[in-house]
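Sharing a structure below in structure tokens format, with a few things to ask.
For this depiction, one protein chain was excluded, whereas all remaining protein chains were kept in their positions.
Note that the chains are named A and B in the order they appear, and that numbering of residues resets to 1 at the start of each chain.
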Amino acid sequence: MTASTGKTAVTPDTHTTPPARFSHGVRKGNILQVAGQVGFLPHVEGQPPTPAGPTLREQTQQTLENVRSVLEAGGAGWDDVMMIRVYLTDTAHFAEMNDIYNTYFEEQGLKEAPAARTTVYVGLPAGLLIEIDALAVLG
Amino acid sequence: MTASTGKTAVTPDTHTTPPARFSHGVRKGNILQVAGQVGFLPHVEGQPPTPAGPTLREQTQQTLENVRSVLEAGGAGWDDVMMIRVYLTDTAHFAEMNDIYNTYFEEQGLKEAPAARTTVYVGLPAGLLIEIDALAVLG
Partner (left out) sequence: MTASTGKTAVTPDTHTTPPARFSHGVRKGNILQVAGQVGFLPHVEGQPPTPAGPTLREQTQQTLENVRSVLEAGGAGWDDVMMIRVYLTDTAHFAEMNDIYNTYFEEQGLKEAPAARTTVYVGLPAGLLIEIDALAVLG
């Protein structure tokens, strides 16, 4: 945190160091922004970032867990999330992603839809099938 | 609304049920986030979501109306919108979308530009030419 700005960088221990000067999350006041997360497994010292697996299922579950880690490191949880942005690479993945997404939030014990959401189809680095970021408002 | 989080799901009667566990809009305090809207006509019981038509004009007008419905169901209006994200599928649609967009806001009686905006070109499900989401700050 910088005293001057009141802004706190949020970086879970499990996460790889970002590949540039940005943070996995930033909190200021009651707003917490989670940076784009992908399906990388928890960081292992000396190893490059490694996806949880090649499948949409593995990557979606891991990506959601990575978003959750940032939320929790920032003092928030899924209940605080206002917006989830989902980036897929293939429109054919939409139905399956929704299944995995619904099951994930059911297992998190959330009674309600956690947030608003936008899903669009973009390019991602080779091997990555999904990226998710989130905006949370606490309190 | 959940008493615990102060977050309210916003779902206009006209809207189709989202295809997964998310809300068309979420309000918490003075922040209202509108999920990605497309050019679907108002929901008719027992029928699948149907675009307003195949053209950019039809879909852009309907999409903007769908955003407006969520804003209004959440107690807000275009005047409260800070950011509009426009997703098109083809750079050749930019000029025409802007024409439709400008006319729409003129007809809404807005004297000023309603918000900041980002337009990018992505993939969308077959038949859909535009998607729009919005962030509003009330009060």
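The rule is simple: a contact is a pair of C-beta atoms (placed from the backbone, for glycine too) under 8 Å apart; a residue touches a chain by one contact, two chains touch by 3 or more.
None of these values were measured; they are calculated from a predicted model.
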Decide which residue listed in A:G25, A:P51 or A:P114 touches the omitted chain of the complex. A:G25
Which residue numbers on subunit A touch the omitted chain? 2, 4-7, 9, 18-26, 28-29, 31, 33-36, 85, 87, 122-126, 131, 133, 135
Positions on subunit B where the hidden chain makes contact: 30, 79-80, 82-84, 90-91, 94, 98, 101-102, 105-106, 110-122, 135, 137, 139
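The criterion applied here is as follows: only the chains that are shown with their structure count from here on.
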Can you check how far apart subunit A and subunit B are, centre to centre, with Cα atoms defining each centre and the answer in Å? 23
